[in-house]
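Have a look at this one.
The other protein chains are all here in position, but one chain of the complex has been omitted.
Order of writing sets the chain letters: A and B. Residues in each chain are counted from 1.
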Amino acid sequence: MSDVTTKTILEVLGLTVSFEQATGSTKVVNDVSFEVLEGETLGIVGESGCGKTVTVLSILGLLPETGTIDSGKMIFEGRDLAKLSVEEIRKVRGSKIAMIFQDPLSALHPLLPISTQICEVTMLHRGFNRDEARLHAVRMLELVGIPDAEKRIDAYPHEFSGGMRQRIMIAIALSCEPTLLLADEPTTALDVTTQAQILNLIRTLNPKFKTSTVLVTHDLGIVAQMTDRVAVMYGGRILEIAKTSDLFRAPSNPYTKALLKSVPDPSVGRIEDLYQIPGTADFSVVTHGCAFAPRCNRAEQSCREELPELEQVSEGHYSRCHFAKEEYLSNQSKH
Amino acid sequence: MSSKTNTNGTEASGLTPRYGIWSRFKRNRPAVFGSWILAIVIVLSAIGPAVFGWLTGISSDYIPSSVENGALVRSFPPSLTHPMGTDDLGRDLFLRVFEGGRISILVGIFASVISLLIGVAYGATAGFFGGRIDGVMMRIVDMLFAIPYLLIVVVMMSLFGGNNAPDAVKQVTEAFVFLTNALMSLAGASPISTSSGLFQIFFLFVALGSVSWLTMARIVRGQVLSLKNEEFILAARSIGVSTFGIVFRHLIPNISGPVIVYATLTIPSVMLAEAFLSFLGLGVQAPYSSWGSLAADGIKNIAVYPWQLVFPGLVMGMTLVALNLIGDGLRDAFDPKSSKS
Partner (left out) sequence: MNEKLISIRDLRVAFKEQSGIFAHAKTTVAVDGVSLEILKGEILGLVGESGSGKSTLGKAILSLVKKESGEVYFKNQEVASLDHRGVRSLRQATSMIFQDPYASLNPKMTVGEIVAEPLSTHKLVPAKEIPERVRVLLESVGLSSASEKSFPHQFSGGQRQRIAIARALASKPEFIVADEPVSALDVSIQSQIIKLLDRLRSELNLTMLFISHDLRVVRIIADRIAVMYLGQIVELGDAQSVFENPLMPYTQALVSAIPSLDPGVALGRFESMLPDETPSPTKPSRGCRFSSRCSFALESCRTEEPKLTEIRPNHWAACSRISSSNPSIA
């Protein structure tokens, strides 16, 4: 893991995003605030529909047409990304902030050779000429571990395996040496052994390029292995945000605790120890209280009526729960 | 365990919920507008002539005439008695346009029903069995596609039109006349008789129907091919459901969307083909009218009596636009992802 300095790269403040649906508009991201520090990897973890992907799409202005940013600021290099014009945000995309997606096959143009797709970015954003761009592209491909890069650069996406395609996506994303890399479930579509390779690659490359990363994932194992800090999202809100080591050592939100206990623990290997969170995540129901309250084992009447604030439990460790302090302290007593 | 159904969960939005089709169609303004236009045209074609005759006493062979500058004039411009004017034989154009509308609309509906029956059966067979059967069946369709279909219809019409119609067509026509007369006598109207013109119309139905199913067969085959590999089909096989059950319970209900849409879009294209043939004189012939034959008559007098082309053309154009709007609206309603947005 990289050195964490205090310089803030991106500051998201009170981001609220809603989606137009047949039944009306729904808030998918609700008052989300976080910051990304220089060189760090911030994980955003949560289950499907919790708003984690929408959050990162908002940063680059890539929301689908049905989604709108209702309020909030996203300060990047002194400018609010939400206020940039289409032209201005396009200049930021790919150069200062790059993104990699879950499915590298659909993110790559199927009819263009890899070379064109990598060179395009650097010619556009860094003003390289064709030869410079190509030279740089080969270097990037070698860096991400494409064997025979010199030759394979003119191959088409379908000629590569899934893992290789994700490496190419990473090469494209890093070729303008972005300040911020947004990775949306970058290894979900891959096999475990390939996933390990890609995760390792991201981990070794980031310090090299001094890139900060926002890593969106549903896999708590990946969070534990890859991130410096982590935000846990549920129902469009951040329920807990902390240093990764603090979060796993002293989870201070009932949802985080339940999530951790729901992952099968192979070292114990007993099904009785597996925790199940009752019910399903139904985010279509608007509540005034805590979104997790209907499934929470310690919810009280106040949880259903009043939305808890994000409360600090220790330095840099915040939890959105009426019982945040108690939850935090209960970890202490265990050890 | 929560049993609450998640009616608008984001997870379900990728699929096409059945309940949403009608509401999505209703929100599509052009499609609703088209539906109203079509409804008006259908009502006018169905009962317009009868109501109009009952109100004004004018029947379709009512021929007024006057002498202007020593010449016999029968073509009158639109007026209160003749809202669309009269044709060059003095027959009321309003009556002829909507009597012709019956034939035009019936040709369209008939051909799309044929394309439903043949196209769905043919395409589903090819797609479901796949392999060599599919190869041969679809090559046949490809070959038929290679010939311009209007050419086939033109040849069929000139060989078998009118009194040359095959016996089967004549028998169907006679049966139709018999039934109609039975109904007419109940209503107290004058009977109609079989004629070469009627044979011609019935054969036109057959000719257009026989070429309209090709695209439908392709669409259905494509749908079945992709559905066949869906997991719920495999699930049905793992349960032990028979081939019949798989085709009728699992495959057909799931292709109904595109099939209905395409059947709707077939109607205007066949109506246009009918108009084209009648315009060439190969389709509906006097004394029967259709929009095509009225346009053909009107174009002869375009310089002098423009209304004789304008009104049939206008009604036909509006109907075609309406049907296309409805078809597009249905397509978007069945498959929200296909819409441009």
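One rule holds in what follows: contacts are C-beta pairs under 8 Å (C-beta built on N, C-alpha and C of every residue); 3 or more make two chains touch, one makes a residue touch a chain.
These numbers were taken from a predicted model, which means no experiment stands behind them.
**Student:** One chain isn't shown here. Among A:A82, A:I222, A:L239 or A:A293, which residue touches it?
**Tutor:** Of the listed residues, the one touching the omitted chain is A:I222.
**Student:** I'm checking contacts with the chain that's been left out. Which of B:P77, B:G135, B:P287 or B:P306 qualifies?
**Tutor:** That would be B:G135, which touches the missing chain.
**Student:** Out of B:L80, B:I239 or B:A286, which is the one that touches the chain we can't see?
**Tutor:** Considering all chains, including the one not shown, the answer is B:I239.
**Student:** In the full complex, which residues of chain A touch the absent chain?
**Tutor:** These residues of chain A touch the chain that is not shown: 1, 47-48, 161-164, 191-197, 199-200, 218-222, 224-226, 244-245, 248, 258-260, 262-266, 269-271, 274-278, 280-282, 295.
**Student:** Write the list of chain B residues that the hidden chain touches.
**Tutor:** Residues touching the hidden chain, for chain B, are 1, 3, 5-7, 9, 11-12, 14-18, 135, 230-232, 234-242, 245, 249-250, 253-254, 256.
We adopt the following convention: only the chains that are shown with their structure count from here on.
**Student:** Calculate how many whole Å lie between the centre of chain A and the centre of chain B, each centre taken as the average of the chain's C-alpha atoms.
**Tutor:** The separation of the two C-alpha centroids amounts to 53 Å.
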